[in-house]
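The full complex has more chains than appear here; those shown keep their coordinates.
Note that the chains take the letters A, B and C in the order they are written out, and that residue 1 is the start of every chain.
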Amino acid sequence: MASTKSAENALTPRLTHIDEDGRAFMVDVSEKSETRRTAVASGILYMGDDAFKAAISGGGKKGNVITTAEIAGIMAAKKTSDLIPMCHPLAISKVSVKVEPLEEGGGLGVRAEVVTTGKTGVEMEALTAASVACLTLYDMLKAIDKSMVLAEIKLMEKSGGVSGDYFR
Amino acid sequence: MASTKSAENALTPRLTHIDEDGRAFMVDVSEKSETRRTAVASGILYMGDDAFKAAISGGGKKGNVITTAEIAGIMAAKKTSDLIPMCHPLAISKVSVKVEPLEEGGGLGVRAEVVTTGKTGVEMEALTAASVACLTLYDMLKAIDKSMVLAEIKLMEKSGGVSGDYFR
Amino acid sequence: MASTKSAENALTPRLTHIDEDGRAFMVDVSEKSETRRTAVASGILYMGDDAFKAAISGGGKKGNVITTAEIAGIMAAKKTSDLIPMCHPLAISKVSVKVEPLEEGGGLGVRAEVVTTGKTGVEMEALTAASVACLTLYDMLKAIDKSMVLAEIKLMEKSGGVSGDYFR
């Protein structure tokens, strides 16, 4: 059994959430220092013309489709450690979520920014905020178009922490 | 003001979650009948070779990267109405989430199936399960690859309810 | 001890959540019939001129102070059984929360309406929605005025169920 383990370890040297027995766990960050950490994630909900017009119209005048999604994204960032099993609970310092129509039409872009002063990064919080904002837009618009697609949900940048900064 | 409202209504005739004043609300489903409703959603997490090998290796032998994501997806389906502001709470009857490597490599595919007997559909539950499973995979693999992308999160099929069945 | 209990029972004959030993419990509603039940609750956040102007200004144009409170109220209705120890979890069918300036100025009025088809009423859901909407308004405006007061949070009407309808 030991040899199998070694072979596997050679393939998966950096899976921080998996221990030597292949068991998932929440890694110990108690020795890491508390620093300011930021992350920005983005995502897109692609949709047809009818849904886009409805979203824009609601967005330009009353804003409730878009505002609902922005608030849902902010609240979701605070639930990240409740959703993602190995995520550490964090005292989040800032969340901002912006939803804007794509310049070329046909979709809505989401940008989520999260800041903390803590021992771990906030990539998952930013990605969760962007995902839930997209899901909320889908929910608000699905009576018009069920074929909308969430796409390009990704980390745009992060700063702070030992692993260094990241820019896409 | 009334004319503005009319103009807007002409543009957004079917935004079920927005009332005549442009205010978001949770629509009344009390008069809808309780029927069996199903929904299937899918999603993909695209990744580089190193992350893919680590995920596959963990998937083939111990399964903990993939199993953690599947369980996170199942639990997230039950939190949908807590995450999506206008979603109705539902007595979910079944959730199953499957994560499998893409045949062509370079990513993991997620398929989430949700069933209820209730007054509203479970599209959002299936989409939420698929999204959170992808986010969990990202979390488990991000030490290897921060540039992974969640994509093609979409409704594959739904059945039950007045609005009829849907197949992509 | 029995005599003390009797004396107490004479004073508290209808405390449905307290058993004969004085112990709180969640009452059995399994034999009650599932009927459509509605409740409307209202509340007011009283405030000074500066906060009122800021709230109105935000309300007339972009609506984000008021919209955030309305969404928070809707989401809070779904958390009622998580907040109030003896409340039954319910499949809520509708929630709508409206925030509007008092005609006479000096405050914002909240009106929350909740509907279910279930075995218990939704008074607590409506009151919780109204309270959390007021608390959210307080949070959004407290940088201007910390002396604002939540008041007159009360049940306006309920319908459905054995105990009959209620109108204030």
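We take it that a contact is a pair of C-beta atoms (placed from the backbone, for glycine too) under 8 Å apart; a residue touches a chain by one contact, two chains touch by 3 or more.
This structure is a prediction, so every number in the text was calculated from the model and none was measured.
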- Assembly copy number, counted for this structure file with 3 shown: 6
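The criterion applied here is as follows: only the chains that are shown with their structure count from here on.
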- Quick one: chain A and chain B, Cα centre-to-centre, how many Å? 14
- Among all residues of chain C, those touching at least two other chains are 67, 71, 75
- Task: Report the residues of chain A in contact with chain C in the complex, numbered from low to high.
- Result: 62-64, 67-68, 71-72, 75
- Using the touch definition up top, name the residues of chain A that touch chain B in the complex. 4, 8, 11-12, 14-18, 21-24, 43, 53-54, 57-58, 61-62, 64-65, 67-68, 71-72, 75-76, 79, 82-87, 123-124, 127-128, 131-132, 134-136, 138-144, 146-155, 158, 166, 168
- Message: Looking at the complex, which residues from chain C come into contact with chain B?
- Response: 36, 67, 70-71, 74-75, 78-79, 89-98, 115-117
